[in-house]
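The complex appears here minus one protein chain, its other protein chains still in place.
And now, chain A:
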Amino acid sequence: MAAGSADKFSVLLPTYNERENLPLVVWLLARTFQESGNNFEIIIIDDGSPDGTQEIAEQLEKIYGSDKILLRPRPRKLGLGTAYIHGMKHATGNFIVIMDADLSHHVSLYFIKQKEGNFDIVSGTRYKGNGGVYGWDLKRKLISRGANFLTQVLLRPGASDLTGSFRLYRKEVLQKLMDKCVSKGYVFQMEMIVRARQLGFTIGEVPISFVDRVYGESKLGGNEIVSFLKGLLTLFATT
C-alpha cells in the first residue's frame, strides 16, 4: 500500500428482518467511523425481508448518502456465506468488516488494534481481557464456556473466541479465505479462523462486550447445540 493512501473500511451487513436494529447499527457505525476519521461504506445485503428492512435501508441511504450506504439486496434468504461473497463484489475498501446486524456487538476500536500489530484479521473475543457478556444466565454461560473449551481442545485455533461474528479482515485475506471455506452458517465463521491460522495469517484479538439482542430473540436451544457439535466435529475431521 502506497504511503499516505488512506484506509477504507467496507462493512458487510447481511440482514434478514432487522428493521428495528438496522438504523441503530448504521448510526453507531457511522458515528464510530466519523469519530475516528476513517473512510467507510456500509453494504446492506437484505435477503428480501418481509418486515420492511429494505425500505428502512433506503431511507438510511438518503440520509447518509449512496456513497456511504450501498444497498445490494437479494430476492430471498440465500445464506450468510453467499451474502458475504455478494457484498465483497461491491466493496471498494481495503478492509472488510463483518458483523451481525443485531446489536449484539458493541462497536469498538478494531481499527486501532489492527494498526497496532498490522494484523491480517482482528477478531472480537468475549472470553479475554475485559470482554464479556450481558444478560446471560448461568446455563447459557456454561454452555458457551463448555463449547469454547471443546473447540480449543479439538481445533487449537489460536483465537480465544471463534463464534463471535464481528471481524475485521484485509480484503485480500477475506477473499482467499472465502475461496477455501465450505461450511454453512456460523460454522463458516469458525472455519475461517481455523483456515486463516493454517495459511499463516496473523490474528489479533479485541475484547468485546456481547450485549444480548436488544430487539428480537437470541437463539440458543437444543437444535443450536446439536448443529454446533456437528459443525465442530466436521471441522475437526476436515481441517
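Everything below uses one rule, namely that contacts are C-beta pairs under 8 Å (C-beta built on N, C-alpha and C of every residue); 3 or more make two chains touch, one makes a residue touch a chain; residues count from 1.
The rule we apply is simple: contacts and distances are computed from a predicted model.
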For the chain not present in this complex, what protein name does its UniProt entry give, out of "Dolichol-phosphate mannosyltransferase subunit 3", "Aspartate aminotransferase", "Vacuolar cation/proton exchanger" or "Phosphatidylinositol-glycan biosynthesis class F protein isoform X3"? "Dolichol-phosphate mannosyltransferase subunit 3"
Considering the whole complex, which of A:Asp46, A:Asp100 or A:Glu205 touches the chain not shown? A:Glu205
By the contact definition given up top, give the residues of chain A that touch the hidden chain. 23-24, 27-28, 56, 59-60, 62-63, 103, 106, 117-121, 127, 130-136, 138, 141-142, 144-146, 148-149, 153-160, 197-198, 200, 202-205, 209-211, 214, 235-239
